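Complex shown without one protein chain; remaining protein chains in place.
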């Protein structure tokens, strides 16, 4: 059945935001006006948007060292995200978290956890909490292909399954853990195949097609909401960027890169819109211009925001 | 094909030793003449003997908090095992290890590791070592059903598989992790089913039938020796004893206990021998008497052995 | 007033808090399986009768998950009380405790709270090196955690209730030889102090030590089992005319320096007794802090009596040698008086 126009357009708008937010950060980072490091998500926009589009504010999300797309799609404000990158007191973590820990509990985005797979047991606890408090809220738990080799993955998957928790485990398989190709570190075809070890449904999804991701998300989220338990979704995708900072990806096969770069999630969605004449080029341009302006505004907001005071470092150790 | 007489008789002799060693320990422990705690293996003799019977001295074994059967079957001397239980300087660990850490590297029995699943990553390293040193030695890695929920299990299984290591992972599924029934903590039928998550062969084996265990062991060990990689064997078995010390097993279903107690591995083997007339009752009695005497002698040896000096505690912190 | 063991006092604290606040729940391995142990030391025994198995949650053997799940539940409206069977296993969940539990509030700029309790039995009990460690000092080094170590039934109940109501992660170190666990979980050579516990509700604030025995010549700071060894030593020393003041800090983070300093102003001698191994034990921090803030009150070097820097050996003869005994405390005190 055909998706509604405003739905696909707003999905496109979100994906366009994620892409251009990251690109903007990248350039500013190279300029050297941003501290720390960056782990970006260009190319994986369909995963974040498709998974989180229908999530309620009361639903939760756990993220990773690569959290920007997840956070923006879950509703963390653009300004507070940008301000955090600039280490400002107006940042979503008041400048204390940084690029690897962005989040905003008020919209259900837990502070991102940068320990590989470290967020998965935490997601189990969130699912437990949703269930024990008798809500019908769910948790979407993002992690990477490389994370599926951590002990934390195993313990979390097993617990969520035996307790039938409302957790949707989302593996964004971008083929690499840092510089290591997933083929070198697992001996199975798909990470989704690991779901059988927990008696949990596992599904492989075309991760660069936001509609396919959203369909899978809808099924898994409904299942979780109805108390039928967790699902493992493996979204096949690819980084258009380096693993971190100015990584030239010398470890990647150029042919592989080309094939995947051709499957640009933004292009796929835009083509779909145009093919089905769901919007005119003018309308799309309008959206894109609006988003680019929002990003520029966010940069201004961040730059104009006050730095934290050095002594602020002594606050918030305890609640 | 029919097994050779001395083979089956010596398997029976070993199993009889394991059973009566543990029973003897149990009574002495209740008398209060033994320090610490005990985690015994009555009922699981066929697992240890069947798996280790054909292992070479140069092959390795890693064990758990329940190591007595494994150690005796791997060739750790009865006297040094008994002396360790009495915390004597003649113990296999000079009184420093205790019941949960028995072992003797000179016969390939690594000191047992009492951290649940903690020995599994270690076994990966031993397998790596066997392979890198270009030997055809193998490692048998024992662990329990409960251990299969530890992160260490996952990381070890995956690594052994991708590196094609000569490790035989042996899960003695005795249905309980301490007081917890395995059904409550996993959502799959068999632990062997988890092997698929690692692209590793997994096999369920009747763990109380020493011949069935030995057949499976022969296949898995040959596979490892030939450089074809690891195997996961799940041996279905049962504790005839408590989890530790004087545990009355109030958490176990009496019907379940009865069914399993009827499947006594010693009885199964003895019946097989008698049915096939592989030995006369006199011959069997001879064996049993000899073993019981060895155990008594070991107790005498242990009791007569010198205590370690208190200051010996300061030795061996560093090699 | 009821007389209780520490295990019973902890159980009562959990029971009262679970009745008071439905967000409170327990999770851990074998904590209350029907016919089971009630945790390795019976603290949670029988609680599922009243609260059901949803709130007394038996887990798989998955320490990373236990700690991580506690963090996640705590961040989203629950108050988990997690449990390890032996403190040693905290190492298996160290990342979740050190990187998540302790840092979430800070990393979020104070917007997230992690009201969880992590309970861990410590102490050497002839089980060998992997079931014997006292891990307090690995955790006092982690900002964001609070560390408590009750040594009496009264403190166990009052401090645990405070921990459950605290908005921060609290690690509770309990001593295996002090629980007073019964039946087949009883411990050989256990001390199992039974203590008076008021019938009416009470809480004990963190950061307030208590003087367990007054004295004028030497101040001894000791926690958990070592507190009792210090008191035993004090009796012996008294007969020799050495008057020992014994302080039980009760909580290590925060720590009651005022009480210690006011005591050494009087005694001018300080000894710290701890069961963890000596190098970088919590006693080192106390000694260093006093050497920085109160050096001038001291007439003698600060002495630490701790477990020798070795893994815990199995043989009782050797275990008793490495863990501080009353005799070793007495001996050190005599030396200190001569210093």
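When the chains are written out, they are named A, B and C in that same order, and each has its own residue count from 1.
Here is the rule we go by: contacts are C-beta pairs under 8 Å (C-beta built on N, C-alpha and C of every residue); 3 or more make two chains touch, one makes a residue touch a chain.
Keep in mind that this is a model prediction, so the values were computed, not measured.
A.B. asks: Omitted chain: which shown chains does it touch?
C.D. replies: Over the full assembly, the chain not pictured touches A, B, C.
A.B. asks: Which candidate, A:19, A:96, A:240 or A:270, sits in contact with the chain we can't see?
C.D. replies: Of the listed residues, the one touching the omitted chain is A:96.
A.B. asks: For the full complex, which residue in C:45, C:273 or C:303 touches the chain that was left out?
C.D. replies: C:303
A.B. asks: Out of B:129, B:184, B:246 or B:294, which is the one that touches the chain we can't see?
C.D. replies: B:129
A.B. asks: Would you indicate which residue among B:39, B:94, B:181 or B:252 is in contact with the undisplayed chain?
C.D. replies: B:94
A.B. asks: Mind listing the chain C residues that contact the chain we can't see here?
C.D. replies: 88-89, 91-92, 94-95, 98-99, 102-103, 106-107, 128-130, 137-138, 140-144, 253, 276-277, 279-285, 287-293, 295, 298, 300-304, 309-311, 313
A.B. asks: Since one chain has been left out of the picture, which residues of chain B touch it in the full complex?
C.D. replies: 60, 62, 91-97, 101, 103-106, 110-111, 113, 115, 118, 120-130, 132-133, 151-152, 155-156, 158-159, 162, 315-319
A.B. asks: In the full complex, which bits of chain A touch the chain not displayed? Write them out.
C.D. replies: Residues of chain A in touch with the missing chain: 32, 35-37, 84, 87-88, 93, 95-101, 113-117, 146-147, 149-151, 177-180, 184-186, 242, 245-252, 307-314, 317.
The working rule: only the chains that are shown with their structure count from here on.
A.B. asks: Out of curiosity, which chains are bumping into both chain A and chain C?
C.D. replies: Touches both chain A and chain C: B.
A.B. asks: Please identify which chain has its centre, taken as the mean of its CA atoms, farthest from the centre of chain C.
C.D. replies: Of all the other chains, the one whose centre lies farthest from chain C is A.
A.B. asks: Based only on mean CA positions, could you tell me how far chain A sits from chain C in angstrom?
C.D. replies: Using C-alpha averages as centres, the distance is 41 Å.
A.B. asks: With chain centres defined as C-alpha means, what is the inter-centre distance between chain A and chain B in Å?
C.D. replies: Those two chain centres are 46 Å apart.
A.B. asks: Between chain B and chain C, what is the separation of their C-alpha centroids in Å?
C.D. replies: Distance between chain centres: 36 Å.
A.B. asks: Which positions in chain A are in touch with at least two other chains?
C.D. replies: Chain A, residues with two or more chain partners: 151-152, 155, 158, 162.
A.B. asks: Which chain C residues reach two or more other chains?
C.D. replies: 59-60, 62-64
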